[in-house]
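Dumping the structure here so I can ask a few things about it.
With one protein chain held back, the other chains of the complex are shown just where they sit.
Note that the chains take the letters A and B in the order they are written out, and that residue 1 is the start of every chain.
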Amino acid sequence: MQVGSSYLGEPIARVEDPRLLTGGGRYLDDLGQDAVELAVLRSPHAHARILDIDVSGAIDVPGLLAIYTYDDLSGPLAEPLPLLIPHPSISAGRTQYVLAKDEVNYVGEAIAVVVAENRYLAEDAAERIEVSYELLPPVVGLVAAREAQQLVHRDVEGNVAAHFVQQVGDAAAAIAAAPHRLSLELSVERSASTPLEGRGVLARWDTDSQRLRVWTSTQTATGVRAAIAARLGLDLGSVEVITPDVGGGFGVKIVHPWPEEVLVPMAARALGRAVKFTEDRREHFISSAHERAQLHEVEVGFDDEGHLLGLSVRFWHDNGAYLPYGLIVPIITSTQLLGPYKPAAYRVEFESLYTNTVIVTPYRGAGRPQGVFAMERTMDAIAAELGIDRAEVRARNFIQPEEMPYDHGLIFQDGRPLVYDSGDFPATLDKLKALVGWDEWPAYQAQARASGRKVGLGLACYVEGTGVGPYEGGHVQIETTGKVKVSTGLTSQGQGHQTAFAQIVADELGVAISDIEVVTGDTRRFPYAVGTFASRAAVMSGSAIALAARAARAKILRVAADALEAAAEDLEIVDGMVRVKGAPGNEIALGTVAVLSNPLRYAFDEASKAATQFAVGDPDLPPVAEDDEPGLEGKDYYSPLRSTFANGMHAVIVETDPDTAEVAILRYCVVHDCGTLINPRIVEGQIHGGVAQGVAGALYERMAYDESGQLQNASFMDFLMPYVSEVPERIEIDHLETRSPLNPLGIKGAGEAGVIPGAAVFASAISDAEGFQITAMPISPSELFELRRQHAANAAQKGTQP
Amino acid sequence: MKPPAFDYSRPETLEEAVGLLAELSSGGKVLAGGQSLLPILSMRLAAPEHLVDINRIAELDTISAGPDGVRLGALARHAAVERDPAVRSTQPLIPAALRQVAHPTIRNRGTTLGSIVHADPSGEMPAVLALLGGSVTAVSARGRRTISAAEFFLGPLESALGPDEIAVEAYFPALAVRSGTAFAEVSRRHGDYAVCGVAALVSVDQERRITSARAGYLSIASTPLVLDLTEAVLGRRCADDLSAAGRLARQLVEPDADIHASADYRRDLAGVLSDRVITEAARAAAGSGPGD
Partner (left out) sequence: MTEQLHEVGLTVNGAAYQAEVPARRLLSDFLRHDLRLTGTHVGCEHGVCGACTVLVDGVPMRSCLLLAVSVQGQHVTTVEGLAAPDGTLSAVQRAFQECHGLQCGFCTAGFLTTITAGLRQNPEPTIEQAREMIGGNLCRCTGYQNIVAAVLRAAEIGGGDAGGE
């Protein structure tokens, strides 16, 4: 490969790695070694009124600097946290206070914070604060929330935060008239993002300049900045937010501001000391967001061939104690449930319900795993009902490539029409069938059964809206050294953005990767941004950076054309040199072009002499033309009309132990279409990680709340995040690259794909192995054992009935 | 998650350590590998006044295996015991069970005696000690005593050891002739505490007919549970159908439910695993010693 000719699509090694591999990463708790530390006193009760907080026992703890409770807050700090994404369907939006005012609504809710010389001492003091409570009856789980015998918030009737309906056509009539009908009840339990690094915030208040600098382990630096400025009553210009290395996010770090993100800066300003909060693992379980719990009722009507005539879905979404992130998760379920299919009529209705548990906000996949579970279980049920091959039923309902762009007639999570931009679902399915050996399966299964083994093959398809707006920006600057500095506002949590974005710029500008530095999530470098979620970084910032690089390139060529006395069209940039095509030697280095782009009065080094006033410029023209700017840089924004839609299909082969009901994964196959691949190695890594989380959500992870609202498995000991022993030994991947027409690079997002069909594909495979339908996920061996007994008992009963 | 403050000593001799514990009366706590104690401290589930760190007491770092059995000092780390060839040949059940204790990194530091003293009903080694009819020797300023496994485990995380005592040795009887052992467990993730685990000890006569079949269970009762399953399989050979052992076990166990498993599932696992380990142990017994 010629240097600088084409990096896009190359599986190059990551530029981030050497630093991270030698212990040179800078994660939140690695910073601020001089900082004093904050610990949080959290509610031990799921629902209680706070009668009194007595801090007197903590006062004499050595090293104690401050204790804050709600009574110490004033102004905007004393107001409830924002409801970040309002929606007209929200009838009762409730958000929490940074410190509980007079009521706590989940175990883990912050009641007081302690600042001390170090975390050990801060915890000592927090332990000595006495709180008296009047216990209130807790509402735990969707069934209790729906029954509403008890209320989470006194003034929220039925525990209903929002009620939402969307439809195209008359689904009820279509179902009623259909030759075949089925109804299904399907449920998914709570899980959580669980990055290996928890949340963390460090703040320094500069008394001299009256400015605040905050580092936070976030997925949105600009969002946190705006929130802090608003809460602390500071000008936006006085607050800087920097995202250090982030040890994983997966959604939970998009929520902002977390109470600590305001309390730490508040304490830093009050104490005039750097203050740090590093969340510990137990805190992460009981105070950072969860997701996934939903109950679904599906009614479907179909014809003899299995075509979907009418689909009606009602579901209940457990949003936890508060609603800071609005309805994003259930809205995504309600729309993305449709996947690659086109029912003739569709109606969806959901209620978002309060419970006395940790808040719910997007976790990688964000409502899609539940939606895909509901839809794909329905597809399998139709196939079983009609005795048609499961893949065939799906294929018959696919939107065809020639129907793209396909308008579902619904509104998506970004408030825009749900229109698929691209995708070739039949081709994807063909690839998957070939990869997993779909047609040979019946013979294999029969053979295995004959020898007493229980094996099952599962299939699940999904479509994922990625790269939602409103926008991202990019800035590309060529320095006089020839080095290229790139920045974008959104943040990175291990997705290799520095590498992928450098690949884009390297191609656009014809420079080597090693000459490019990419900075993300630093409001000093790029103050306008949205954040990293919804698999949007590559699409949004990738596109913006490509556009910014193109703007920079145009200027490079313009300035170089002048210097080389050639037409811009005749120039090319290769390996950091601008040269006249076909005229070897007639060239100028990018660094020199940068020098020339900035007319100078003062020469500060040898190179800059070339740009001083007696050296360059037409004396009859202003040194900087009226429509021009000094410097060699490009800045641009990308703001698409709509989301792009990636898609994929997974298949898994499992073997269930006839005695212990353990589930072993024999093969896992993925076919994936995320448009243009910037770096296939990074995309595959994303899929691997996603699949592992899919396995986790299907077979291992759940939040086990008891009736009193205590989270019984708030540790890595009992929350079963998979080790290597629990993930498939090999994940077989095939790609399809249908370019998105919506952006300059043809990219669709890849970040969440791997996890989305997890629950669906395992439920499908286990059902196939067991001969009965799995309707609730995740499933443990114990639950599978109980289901086997239940089905055996039912069968026996049927057998004895005449 | 940081431990509360405590005082700390690092004695170099057993005598010194025992003296300290006597002085501290019930405020002292022994720190061995710390692989169970430190998580407890970091979660602030316990707040001992004074930790007596025994890791410097060289005389406790012993592993010996002879004709009568295996003796492990208090500083014998799981990993060292697991790798010891003499231990393996004297009592193969020990390494077989140790391989299921946590992950190798934990085993590098955790002590086998510590896991016995910790008396977790989900621990592998308490069940092994109980099944084999071993014992624990403890030393205090009051003297030295040996406590049989049957009397050692009192309840979940509760042993017969006094607060002033240091367990200095665990004794596991050697594998007798024409006897075999086996170990199996089901855990949610590899390396986790088991949902159910069973160790088996089977003896056969010269005709390789089973004369005794006993099993030790973890995660099934509040202390390690030992069941004599002999009546179910007496006189049978390893190639026979031994599933009566599992059926009997299912009748005898009374497990509890928790977030990982229903009581019935655990009961069934106890049966399934009993079959597996009794069969495997019977096979090992039949293949060992004279009579072949």
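The criterion applied here is as follows: contacts are C-beta pairs under 8 Å (C-beta built on N, C-alpha and C of every residue); 3 or more make two chains touch, one makes a residue touch a chain.
Just so it is clear, the structure is predicted and the values come from calculations on it, not from any experiment.
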Among B:1, B:20, B:147 or B:221, contact with the omitted chain is made only by B:1
Contact with the hidden chain, among A:313, A:731, A:769 or A:784, goes to A:731
Touching the hidden chain, out of A:9, A:25 or A:158, is A:25
Which of A:238, A:477 or A:715 touches the missing chain? It is A:715
Even though one chain is not shown, subunit A touches it at residues 13-14, 16-18, 20-27, 29-30, 33, 62, 118, 120, 194-197, 245-248, 250, 280-281, 493-496, 681-682, 684-685, 687-693, 715-717, 721, 723-725, 727, 729-731, 754
The missing chain sits against subunit B at residues 1-8, 10, 31, 34-35, 38-39, 41-43, 51, 53, 55-56, 79, 102-106, 108-109, 190-191
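In this section, only the chains that are shown with their structure count from here on.
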Given the complex, residues on subunit A that touch subunit B span 119-120, 123-124, 127, 280-282, 659-662, 700, 704, 712-713, 715, 717-718, 720, 722-723, 725-726, 780-782, 785-786, 789
Listed in rising order, subunit B residues that touch subunit A in their complex are 1-5, 39, 43-44, 186, 188-193, 195, 259-262, 264-265, 268-269, 272
